[in-house]
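All protein chains of the complex are present and in place, except for one that has been dropped.
Which chain is which? They are A, B and C, in the order written, and residues in each are numbered from 1.
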Amino acid sequence: MSENHEHQHHILSIKTAGIILVLLLLLTGTTVAVSRIDLGFLNVAVALTLAVTKALLVILFFMHMKYENRFMQMIVFLCFLLLAIFIGMTFFDLAYRGG
Amino acid sequence: MSNNSLSFWEDSGSSRSGIMAWLTTTDHKRIGLMYMYIILAMFIAGLCLGLAIRLELIAPGRTIMDAQTYNTVFTLHGVIMIFIVVIPSIPAAIGNLVLPIQLGAEDVAFPRLNLFSWYLYVGGTLLALVSLFTGGGAPDTGWTFYVPFSEFTTTNVSVAVIAVFILGFSSILTGLNFITTIHRLRAPGMTWTKIPLFTWSLYATGWIQVLATPVLGITVLLIFAERVLGVGLFDPNKGGDPILYQHLFWIYSHPAVYIMILPAMGVVSDIIPVFARKPIFGYKAIAFSSLMIAFAGSLVWAHHMFTSGMSDTAVLIFSLLTFVVAIPSAIKVFNWTATLYKGSISVEPPLLYALGFIFLFSVGGLTGLILGSAGTDVHVHDTYFVVSHFHYVIFGGTGFGMFAAAHFWLPKYYGRMYNKKIAKIAFYILFVGFNLLYFPLFIIGLEGMPRRYYDYLPQYQEGHVISTVGSWILAVGIIIMLVNLWRGFTKGEKVGRNPWGAATLEWATPTPPPLLNFDEEPDASRKPYDFRGITPDE
Amino acid sequence: MDTTLIDAVSKVDTAFKFIFGISFIILFLITAVTLYFLYRYSRKRNPEPSQIEGNLVAELIWTIVPCIIVGAMFWYGWVGYKALREAPADSYEVKCTARMWSWKFEYPNGKTSDKLYVPADTPIKVDLTSVDVIHSFYVAAFRVKMDTVPGMHTYVWFNSGEPAEYEIQCAEYCGVRHSYMLSKVVVVPKEEFDKWLNASSSATEAPNEGEEVMKKHGCFDCHTTDGTELVGPSFKDIYGRDTVVMENGKEKTVKADDAYIEKSILEPGADIVKGYEDMMPPTEVSKEELAKMLEYFKGGGKPAVRAGAKGAEVAEREGCTGCHSVDGSEMVGPSFKGLMDRKTTVLKDGKKMEVTANVEYIISSIKHPSEYVVDGFEPSMPEYESLSDDDMKALIEYISTLK
Partner (left out) sequence: MSNTHKDYAGAKLGMWLFLFTEVLLFGGMFVLYAAYLHEYRADFHVGGKQLDVFIGTLNTVVLLFSSFAIAAAITFIQQGKKKLAVNFTYLTIACAGIFVINKTIEWRAKFHHGIWPDSPHLREMSHGENIFFGLYFLMTGLHAVHVVIGAILLSVMVWFMKKDVINQQDFVKLENAGLYWHIVDLIWIFLFPLFYLVL
């Protein structure tokens, strides 16, 4: 059991959780509001940036990732990176078709 | 042979007895054996289908079956061999037997989940068999289930893809279990650089299983949705793009090739040093290259699609990346060869099969370069060249790796030794039959014989005839090998703790191992390939 | 002749030679070195192993050198691929439509054919698409292969070179008759090609215009004219027949008259004959073509009742052709071709004798095959005593047509 008991279990305080919830709700409001304005291509970018921010808040605090060890943080990052690569590399095909 | 505790055969750890003690066991060794028996049965089924394909192709026109039967036979051969035999063969069967003991652990991290994976595997296999006899008949799409054909065909594709989904889930859970086991259950002293290379390879494999298999899961679910709901995501008449299906399919199915081959590489890395009595050459390079292969292998999927109508830019990128994956494989081959240098080599059956692996895998890997190179791939894509290439890699590679593993480890678990002389004879027959079977296919592939052809132009017949004769020799070799193993494990001579004089932990425990693997706390601080002072205990 | 045109094939072949050459050297070296080590360092010759754990320099060398080698391989491969993709601007363009299980080629002037006729020494660009599932256009001689994707247009190009014929094969699995989805590239001298292109096909060659039209649209890939079932119902005696069709899931009987046949061609999905799948793509045909096709159906499909057609059906149904070829090739049993009145050496009760395969002999061989066994074949044929007289007659008639 080489990696056992590196740290005490972190307890997320109710106050922090509440703050995160408020932030998440505010971000949701912003997303809806921004979607009413036509920014062209930026709309998708803004919506996704806000969604990523929300996701980060959930992962870091609600899912305690902020308090996990480096390895756990790394593999979570790797997982999402891989998904991004799958989507991104598919576009090497889609974006250049019919050229 | 000192055996003061009961072996896992006698002590099931539960109050149940007989078959129920097996079906409810959470012991990794018993689960491993249960995997092995089903894999063996399905391997023989797949083999018979393969022989039927070869027999059909011995002459142009109808030989033993009609075209529709032929199409279902090659589909079943593919689905059974890939999803039911090869993918679980080394990880689930041999991995379950060996991995926890190599780490000095009592069991895997989640023993009950391990049993659950086995049930999923059995369920998926049964469902795959059900798909043969229900609905519109056995699937005829090829194991790739390419759309739109798989959407339109009236055969029972819907049930078959659900079976694949379940089998995929079983594979995911096994990978998840192994990764956690390696992280959490290493014996004190077993640092990351002391983990045997077989376990290292399963670690890399586990990551591919966890991260790539879900994509296959959603892909086959989408086929199901397409067929049942008619959504049209891949149907051009409804706005779908069939090439996107191919992307999704290969995002899993190319890494799946590494699920199949990496564990076999691990087997070879563990066997060669033992019979050369010398540390593996470049331990870190081999361990690291497993991870490299796992990662880089996830980025090359579209090299299966150079003629699919994909953009030329994508062809450029994926061709380039494909060549990058060749490097870690090459490193491994060179390191294995170098391990033999200045060793003290004794050619026992496991080493023979391992060397067979190196040669056949090299042929498969090197012909893979033709397929990775864009210009040449266009000519040989979807021809018998590809068929031959992947049989060299999957059968010559993983298959021979599995045979090597069986000859190396199984005596430990059955407590008895097979006849070594017959094992060697079987190898030579297998090796000759194998090359006779698959090498001519390279030639007719280069001449332009497309794959999945029920009938063919007369100029290709010569190659097909040689190949079919080879298939018979191969079958004879396999029968001799299996019978010899079976006779050995039931009637052979009893073996001691360490018949090969190996240094990893599974050889430090009694033969067969007890329920919780060890009588006393094993010494895990020793390097896995340090053979000084270790003598074989036959 | 423009010399840059042959480059695609030669560039691809250069890549083949380069990669195969290096691969062979590597494989040979690995194998030779392994065998040498097995011999030199066997336990007998070298009882004490050396403790070598690795060698950084060696490992670096065999990491870097392969990197360079595969880099070069990639480059050659890419150059070959580029050549295959860069069609010259002055290419002669032909449209190709793939369907289960045939190819249709359409030339700039609207003429169509089921073989690809091209002028010699010209770069040819083939625009590819499919009406049903994915197929793949493969001409090994030109090293070209490209999937035909429904809803999408892809292309290949090649230089036609000298007059000759090359095989076209379908390389993407597409169902039960995948391996029969064959055609040819026919390279003809330029003048001949122009003559062919501008001749109106119906006037010069077609004895039956309706049949020509249907060939062009690939009808016979799925519908036979002899009563056997492929993918769709057979055309044999189809006209005026009462047919059970499914309309919105309900059965209904219609008479296959002009209106019904016309509708079935233009909108195949509307009334599906019971027992068949909705697989037929809508076919675009002109008014004249339609009229010719209807003419064909009314005539009961003239060429379909060629001599021996019923016998052929019997031979297929009874499985005769599983063992006896009709083209002279030897399968399990002797070929039907040229069988009638042939002098044959047979074995009767172990004794060799010469017989003439007349009608009585053939009938007896079908009913009691083991009585006379042709020399060189196994006595493996089952008895067909229960074959009806009608069928027997048709079969004999069929065999006698196979000269």
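The definition used in the following text is that a residue touches a chain if its C-beta (ideal position, glycine included) is under 8 Å from a C-beta of that chain, and two chains touch if they have at least 3 such contacts.
What you see is a predicted model; the values in this text were computed from it and never measured.
Engineer: Among the options B:Val210, B:Ala276, B:Val324 or B:Ala475, which residue touches the chain absent from this view?
Structural biologist: Touching the chain that is not displayed is residue B:Val210.
Engineer: Residue by residue, what part of subunit B touches the chain that was omitted?
Structural biologist: Missing-chain contacts on subunit B: residues 13, 26, 106-107, 109-111, 113, 172, 175-177, 179-180, 183-185, 210-215, 217-219, 222, 225, 229-233, 238-241, 244, 247-248, 251, 516.
Engineer: What subunit A residues would touch the chain not displayed?
Structural biologist: Touching the chain left out of view, subunit A contributes residues 1, 3-6, 9, 11-14, 17-18, 20-21, 24-25, 28, 31-32, 35, 38-39, 43-44, 47-48, 50-51, 54-55, 58-59, 61-64, 72, 75-76, 79-80, 82-83, 86-87, 90-91, 94-95.
Here, only the chains that are shown with their structure count from here on.
Engineer: When the C-alpha atoms of subunit A and subunit C are each averaged to a single point, how far apart are the two points in Å?
Structural biologist: 53
Engineer: Just give me the whole-number Å value for how far the CA centre of subunit B lies from that of subunit C.
Structural biologist: So the centroids are 34 Å from each other.
Engineer: Contact residues on subunit C for subunit B in the complex?
Structural biologist: 11-12, 15-16, 19-20, 23, 26-27, 30-31, 33-34, 37-38, 41-43, 46-55, 58-59, 62-63, 66-67, 70-71, 73-74, 76-85, 132-134, 136, 138, 140-141, 143-147, 149-152, 154, 167, 169-180, 182, 277, 279, 321-322, 325, 329, 331
Engineer: Give the list of subunit B residues in touch with subunit C in this complex.
Structural biologist: Interface residues on the subunit B side: 59-63, 67-68, 71, 140-142, 146, 148-149, 152-154, 236-237, 241-243, 276-285, 306-309, 312, 315-316, 319-320, 323-324, 326-327, 330-331, 333-335, 337-338, 340-347, 355, 358-359, 362-363, 366-367, 369-370, 372-379, 381-383, 447-448, 450-457, 531-532.
Engineer: Over in the complex, which subunit B residues touch subunit A? Could you list them?
Structural biologist: 183-186, 188, 190-191, 211, 215, 243-244, 247, 251, 298-299, 302, 305, 310-314, 317-318
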